[in-house]
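A single protein chain has been omitted from the complex, and every remaining protein chain is retained in its original position.
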Amino acid sequence: MENYQDLPLDLFEKAEVNLDEKEHIAKPSLTAFQDGWIRLKKNKAAVVSLFILILIFLFAVFGPIFSSYDYAKTDYHHTFQLPSREHIFGTDQFGRDQFARIWYGTRISLLIAFAAACLDIFVGVTYGAVSALAGGKVDAVMQRIIEILVGIPSLIIIILLMMVMPAGIGTIIIAMSITGWVNMARLVRAQILKLKSQEFVLAARILGTNSRKIILKHLIPNTMGVIVINTMFTIPSAIFTEAFLSFIGIGLSEPRASLGVLINNGYQVLHNFPHLLIYPAIVIVLIMVCFSILGDGLRDALDPRMRK
Amino acid sequence: MGKILQVENLHVEIKTELGRIQAVRGVSFDLDKKETVAIVGESGSGKTITVKSVMQLLPSTGSITEGSVRLEGKELTTLSEKEMLKIRGSDISMIFQDPMTSLNPTMTIGNQIIEVLKNHRKDLSRDEMKRRAIEIIDLVGISNPETRFKQYPHQLSGGMRQRIIIAIALACDPKVLIADEPTTALDVTIQAQILDLMKELQEKINTSIIIITHNLGVVANIADRVYVMYGGKIVENGSVEDIFYHPQHPYTKGLLAAVPKLHEKTDKLFTILGTPPDLTDPPKGCPFAARCSYTLKVCRQYPPSFTPFGNHHESACWLHDPRAKRMINEVRNAG
Partner (left out) sequence: MPDKQPLVSVNNLKKYFNVGKNLTLKAVDDVTFDIYPGETLGLVGESGCGKSTLGRTLIRLYHATDGEIWYDGMNLTKDLTSRESFQFTRRAQMIFQDPYASLNQRMKVMDIIAEGIDAHHLAADKKEREEMVVELLQTVGLQREHANRYPHEFSGGQRQRIGIARALAVNPDFVIADEPISALDVSIQAQIVNLLQDLQEKRGLTYLFIAHDLSMIKHISDRVGVMYLGSLVELTTADELFTNSLHPYTQALLSAIPLADPNLEKSRKRIVLQGSLPSPINLGSGCRFASRCPQMMEICKEVSPELIEVSPAHFVACHLADR
């Protein structure tokens, strides 16, 4: 214990009190997303994942530019080359530069994934929101439709569609989105149902706020977290589905490349030239793992329950 | 001395993303045999963290940085988790605020009591345990204990669940029962039943009780002694009569004046302005200085030490210092 006997007497005078100070908030003002960003930054794995994803994304966009080779240009004098200074990742059975093909393939895979995710968001959010807001019989019918869709294995629908429609990027995107939005619709519906009975929405109704504003200002912003997080999990699963379709031979066709096409090619010569499989495989694994870790990180960062 | 529990100079820190919360900052208290002590404070004052550190039940982000907790002279802070397991439930038990989440919904009431007995009373046979469990259900005032034994928590009302939780806590005749807001989630008429039950059981099995609450009525009803906590520190403690009839600390006085009296007509309630301090960056001096009506310059810079008022009644406030004469007069004039 310190000795307080020698404290100067003037300390025992009345202190100046500023009444406003009692309501003062010391912390800097943060929006919910800024707050989430601060939390995300503390999650090292998520930040590393984000960094890797940005890197992969940049390579996918600009990678082919740095390479002096075209992804589709064959060179029958230099087939099956091992990685070298000429061809960083080697060449394939037609002598095409693997470096250029991998980043072109990544670009296509990401494009398909993002497009599928956007369609998911558009259809899923609309469907879920309408279902939750309409309620009653409309909601019941819409939910039964979802249950039927969930009941049919999605892979079968996708494969059937791919056989009927002309091959191409658009077909893959549409085929995957036909069932992909169901999850999003369910999550959005659950979230909006929960929000609808929250006191701040009741308050808005009592204040005479119209439905359009209630949806735009109260319901949608508070559903953003759920949408963002779910998208983070949709993207890798779309990439994986595309790779799977290409791998079984009903996806994209040569000379176009996606990660799935590349893996399929590499797999056929796995014994002699494993590098043709390993590099695209590494890229796809990185994308999948990083999106999952980032998705988890975002969920922790944006979850309001964690916030005091 | 017959002190059953002694806590000295306890400091607890909790790590969060927003920084380290110094939730408990030098708390000392003790508990006599068969005594009921209440710890009163607002949310965030550190009262729950204090008793959780007694039980060694802090969240993984929390740690005791200083101080000691002794149960009948035995230091608890240095015990391993395994040794603590033996003490928890048999020597010290705890009941929590929410009767809905404290019971396992997939287990019968009887099995939940037997589970506790199994851990601590290995000498009993299965049949004896069952008999003992039914006995305890009966003890907490639930009719048809045999039927209740086989029922699941969702078949019971909130008040009845809280009785079962008390039954589980008391299954091994603990020396100390810690009750964290045991009646807050309950309705007034049920609250009265539970308080009566706790008093009755204390008589029967000679346990000591620490009750945490923010409800001053509950304190007046059940406590022998009271510790008032604010901003991670104890600001005043004394017998329940001293605290209610002769409060010394401005916070205690404010708290009592903020509660409307049923039998008196008050025009306006007394209010304590402002909000409790942020314990990630706790005030250097008295924790209450920012909200006190009689703040001195010294209050902001140095933490006050306890001034005794006789009969184990003490209060930590600079106003008790004779040097604060001028302010003391002002307080007196203000009534």
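Chains: A and B, in written order; residue numbering restarts at 1 for each.
Here is the rule we go by: a contact is a pair of C-beta atoms (placed from the backbone, for glycine too) under 8 Å apart; a residue touches a chain by one contact, two chains touch by 3 or more.
Fair warning: this is a prediction, and the values are worked out from it, not measured in the lab.
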item	value
Selected residue (touches chain absent from view) among B:Ile190, B:Ile209 or B:Cys299	B:Ile190
Residue ranges of chain B at the interface with the undisplayed chain	42-43, 157-160, 187-193, 195-196, 214-221, 223, 240-241, 244-245, 254-256, 258-262, 266, 268-273, 275-276
In chain A, positions touching the absent partner	20, 23, 25, 27, 29-32, 35, 198-200, 202-210, 213, 217-218, 221-222, 224, 304, 307-308
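In this section, only the chains that are shown with their structure count from here on.
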item	value
Chain B contact footprint on chain A (complex, rising order)	1-2, 4, 7, 9-15, 17, 19, 21-23, 26, 38-39, 42, 308
Partner chain A, residues of chain B touching it in the complex	17-18, 273-275, 278, 281, 289-291, 294-302, 305, 318, 321, 323-327, 330
